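Okay, so here's the structure we're looking at.
The chains shown are only part of the set, and none of them has been moved.
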Amino acid sequence: MDIDKLLDQYKNKEISKKQVKERIALLQLEELEGQARIDTMREDRIGLPEAILGDGKEPEVFIEIMKKMADKKGRSIGTRVTKKQKQLLKQKKGKYELEWYEKARIAVLKTRKHQKPKEGKIGVICAGTADIQVAEEARVTAELLGCEAHKAYDVGVAGIHRLLPVLKKYSEKNIQALIVAAGRDGSLPPVVAGITDIPVIGLPVSTGYGAGGNGEAALLSMLQSCSILTVVNIDAGFTAGAMAAKITKT
Amino acid sequence: MDIDKLLDQYKNKEISKKQVKERIALLQLEELEGQARIDTMREDRIGLPEAILGDGKEPEVFIEIMKKMADKKGRSIGTRVTKKQKQLLKQKKGKYELEWYEKARIAVLKTRKHQKPKEGKIGVICAGTADIQVAEEARVTAELLGCEAHKAYDVGVAGIHRLLPVLKKYSEKNIQALIVAAGRDGSLPPVVAGITDIPVIGLPVSTGYGAGGNGEAALLSMLQSCSILTVVNIDAGFTAGAMAAKITKT
């Protein structure tokens, strides 16, 4: 290591005290690379790569980034993958193994097996057809991060009676974190968090129209909830799934 | 009534046909007093005077308007009456009879008895202490407009089980319109409207803080509701109560 040599030179009077000090100052600013290494190890250890947002990227660019990340981490996760991106990915997957999750619009490129035992248990709840895509993005994300991820997609505030058996089942299964997706009025997460002990993550979905549409009413409603819950951004299924997975590992 | 007298005079030849016509033209085109009178008759019949908003008015000005309206209509209704306005009203009520509704902050000045049989039945529901003032403004308004107005103020989404017995009771009583007041996340009205057949008016209350506070999340949430409900402005207890009363009279 440099510092050894530096001190030797200083002792041998090859360099002055001022030079030692300058050199150490450089190390302080520059060689925080040690910290960088720790960072990389952390990512490998918990398997929490950044998601690569497909929507809005040119298919070629998207695939290039997916492959680069897969090379670096052994696996890359693409979210909100468009039809065109999916097709091109299938055509040009080359040496990589491709996993495709249709409803969640998630693509996974892998260079090697990811044999992860199911460590944690999470549950995803949503009210109806409009919220399923985002809910699935959350659920699949949690699964990819090593969770057993349950779902119940036919529950709604308008039919509150369908909710209780689900929560009972989740409670019996020792679910550790609950993602509740809801668009429009966003009433479901506050109701769920008012009934269950399991930590609830509210996931607003960009449904609805008019005032408060595109998930805005749902987001505000969840932020204002009297019941205890935390919230992610509108349509942020990946964040919700990854946070749920993190909670199961604490 | 003028028109009677006019026609009598015409018949008795005290005035000419031209004079009758001129007088009627005046009524129609210039003064439109006829329409005004019809308007007045309508207000007397359904007892739906404008509310006089107390909050923000100087006490003296407020009382002067209250008295003028009471003179014209036999009764005036002041809403969001401040403490100072209430005190001055008590001191200076003069020949008028004063009714005071503490929680609703409503003051009524009357010149004559308003003996109205209870014609319709409405119910008011809210979740807790923070919403009671506005809920009471709605309930008392409906009562002043001739309704039997029930209340249930200890119901909340977090304790959904307290809601069902209330709705069952209201259904048995043949309540014709339901006002559901809610602040913060505004989840209660969508939940109620998803369960009951009674028409629901959502009444957002200006509680809550941070993003979506002051009733904004509640309003948007109600506008986005999948269940069928209509909405009034934030804290518009008088409007909600008056609309509920109107519904019972259809």
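So that you can tell them apart, the chains are marked A and B in the order they are listed, and the count of residues begins at 1 in each.
Convention: contacts are C-beta pairs under 8 Å (C-beta built on N, C-alpha and C of every residue); 3 or more make two chains touch, one makes a residue touch a chain.
Note that this is a predicted model, so its numbers are computed, not measured.
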- Query: Since every chain here shares one sequence and 2 of them are in place, how many copies does the full complex have in this file?
  - Reply: 8
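In this text, only the chains that are shown with their structure count from here on.
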- Message: Measuring centre to centre with CA averages, how many angstrom lie between subunit A and subunit B?
- Response: 50
- Message: Under the stated contact criterion, what part of subunit A meets subunit B in this complex?
- Response: 127, 156-160, 184-187, 190-191, 194-195, 208, 210-213, 216-227
